[in-house]
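Each chain you see keeps its place in the complex, though not every chain is here.
The first chain written gets the first letter, and so on, giving A, B and C; residue counts start at 1 in each chain.
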Amino acid sequence: MDYIIQILPSILSGLKMTIGVFVLTLIGSVPLGILVSLALRSDIYLLKWVMNAYVWIMRGTPLLLQIVFVYYGLSLANIMTLPRFEAAVVTFILNYAAYFAEIFRGGIQSIPDGQYDGAKVLGLSKFQTMRKIVLPQVFKIVMPSMGNEVVNLVKDSSLVYVIGLGDLMRAGNIAASRDVTLVPYLLVGLVYLVLIALATIIQRRTESKLNYYR
Amino acid sequence: MLEIKNLAKVFGDRVIFKGMDLTINDGDVLSIVGPSGIGKTTFLRILAGLLPADRGELILNNESLNISGDRQGAQVGVIFQDFNLFPQYTVKENVTLAPQLVKKLSKKEANNIADELLTNLGLEEQINQYPFQLSGGQKQRVAIARALAMKPGILAYDEPTSGLDAGSTERVIKVIKQLKEQGVTQLIVTHDLPLAQAVADKTFDFGTDVLRGGNL
Amino acid sequence: RSVHSQDTWRQVTADKTVVIGVDDTFVPMGFRDKSGKLIGYDVDLARASLKKIGLKAKFQPIDWSMKETELKTGHIDMIWNGYTINSDRKKKVAFSNPYHHDRQVIVTMKNQQINKLSDLKGKRLGAQTGSSGLLTYTEKGNSLRKIVGSDAQQYDTFDKALNDLQVGRLNAVLIDADYAGYYIAHEKDPEAFKIIQTNFGTDSYGVGMRKGDVTLRNKVNEALAQVKKDGTIDKISQRYFGTDNK
C-alpha cells in the first residue's frame, strides 16, 4: 500500500499523457470521421475511391507502424518533423477517423430517406440537413459501436511508447523494472479498467439521454 | 404560373405515367385525384425535386426547373403522405426549425408563427411533445404546420385529411382557404370529395388525364 | 537537424544543449526514481561528462528499438544508454571510445544445482530479445548454445525473464552482469541467486552519434577521458554497481 502511494505520482503523470492522447484523438477523429463518411458516400467516383483507399490503408496496417511512419518516416523523407506528441495525436486521429468513418457511414445509411426529403422541401441546405437532421439521429444509432472504438482507443494509446512518450503503460514499465515487482503492472491494469469503465458509463449515459425520442 | 409539359416517369420497366400536361395559375387550388397507385405521390415528388422524371419539363414562372431529382432550394412546400417529421425535435421545434435556419428568422419570430399555426390546427396541447407521442391525425397536422411555416409560394398536400376527423378536416379547409386568399398556389392530392369540393378551383384526374402503359 | 553526413556541431550546440536518447525503463543505466526524476549510471555519467565540455544534457525518452532511427532523423543527438559497441551498429552510428565494459553472465537459482556452464545441458534458458547476449548465443557454433541444445526463450524485458526464473519456468537467464547485479541486489533474498561467468566476450559500452558529427565525437571523447581521470566515473559506478568502473 505504501508502495502504491509512492509510485502513484509517476503513474498519474503517465495517466495525464494517456488521457491527453485519448481526448485529443476523440476531438479530432470524430469530425474527421464524419467528413470521411460523407466522402465515402459521395457521387464523385475519384473522391470515393481515394477515401476507400484511405480507410483500407488505415485499417489494414498496424497503428504502431503508422506512428513510426509519421514520426520518423516523414522526417527521414525531409517532409516534415513533427514534435513527438503532435505526431502521435495526428496519427491517432488519422487512424481512428477511418474506423469512425465506417461507423458513421453505416449510421447515415440507416436514416430513412423521408428525413432527407422532409429537410429538402423545407429548403435546408445539405450541410444543415446533415448537421440538424441526420447526424443527431446517427449519433443515437452508432453510440454502442463508437463505444467499441473508444475502448480500443484507451488501450491503443499505450502505443505511443514507440516514440518515447511517457504514458501510463510506460510509467508502469519503469516502476516495474526499477523495483523488480509486478505491482505497478497490476496498478496500471486497474487504471485502464477504470478508464474503460468510465468510458462505458459515459457512453451508456449518453445513450439513455438520447433515448428521449424514438 | 406553373406549367407541366409532357412529363413522364418510369419505375424499372413500368411506365407510371407519360404525356402529362398541366398548367396551374398562381393562386389556383388544384385537386388531384385518381385511384391508389396511379402515380399521384410520384408526381408530387417530382414536382418537389425529390425524384427524377424521365422526360418532360417543369416550368415555373417561365423558368425551366431541373427535373433530374437533385434540384436545390425549396420551390414547392410539401406535406408528405407519411409526414416525415423529425423525431428528435418537439412539435414546436419541427415547425420553427426551417424558418430559423432557412429564412433566418429570430427564434421569437419563428415561435410566433408556429404558435399561430399550431393553434389554428388545434395542436396547442401538443407543442412540446415529440413525434412518437402523437396520434396519427396530430402528426398529419404538424406536417401541415411545418410546411406552412415556410410560407411557400406553391404548396402541395398529399392526402392532407386522411385519418382526420370532421373537426380537424374543417380546420384544414379553413387554412387552405386562408392561403388561397393570400394567393398561394395549392395542389391537393385527395380522395376526400367534400374537401375537394370545398376548396378546389380545378381538378386533375390521374385516372383519365395522363397516359400509362406501353413504352416511353 | 536531419542531415546525417554533415557535422551538425553548430546546430546541436546552438543552445549549449545536446539531446540524449535514453530508454527510461532501462535499469540501472537510465530510469526514473520514485519521484519521476531521471537517474542511472549513464544518465549521471552523461550529465557529468557534458558539463566538462560546457554542454547541458537534455534527456529524451525513446523506445529502444527506435534508437538508431531517432538518431538518424535528428530527433536525438546521441545514444548513451548501455549501448554496446558491435560491428552491426558501427555501420549505422559512430561510437565514442568505450567507457565501460560488461560481461554476459548466467543467473540461476541456487536450488537449481547449476554450478558451471556444462550443467546447463538440456535446461531452459531465457534471454532478452535483441540483447547482445542473445545475439552471441544465436551465432552459429556458439559453445553455450551447443551445451543447452535449444533456442533461448525470449523476453521483451529482463525482469520478466527473471520472474519466470523464480517461478521455475526457466532454469537460467543469460544476462548482462551489470543488470544481474542490480536486479539481485533488489531481491528480497539475494542469497538465493547464483551467478556463473560465461566465456562470451566482454561488451564495451560507447556513446553513439551520427557519423558526421566529428566535432561532437571528439568533444565527448575528451570529456570521457576527463571523468575517468578525476574519478567521477568510479563514483558513479559505485553508486549503481557497487564497484569501481570496469
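Rule of thumb we're sticking to: a contact is a pair of C-beta atoms (placed from the backbone, for glycine too) under 8 Å apart; a residue touches a chain by one contact, two chains touch by 3 or more.
Computed from a predicted model, the values in this text were never measured in an experiment.
Displayed chains are single representatives of each kind; full-complex composition is A x2, B x2, C x1.
Basically, only the chains that are shown with their structure count from here on.
Chains making contact with chain A as well as with chain C: none in this assembly. Chain centres defined as mean CA positions place A nearest to the mean of all protein CA atoms. Of all chains, the one whose mean C-alpha position sits at the greatest distance from that of chain A is B. Chain geometry summary: the mean Cα position of chain A and that of chain C are 36 Å apart.
Mean C-alpha positions place chain B and chain C at a centre distance of 80 Å. Annotation: 44 Å between the Cα-based centres of chain A and chain B.
Considering their complex, residues 2, 21, 24-27, 31-36, 60-63, 65-66, 69-70, 72-75, 157-159, 162-163, 183, 186-187 of chain C touch chain A. Residues of chain A that touch chain B in their complex: 112, 114-115, 117-125, 128, 132-133, 136-137, 140, 212-214.
Chain B contributes residues 45, 48-50, 72-74, 76-78, 80, 82, 84-88, 97-98, 101-102, 130-132, 146-147, 150 to its touches with chain A in the complex.
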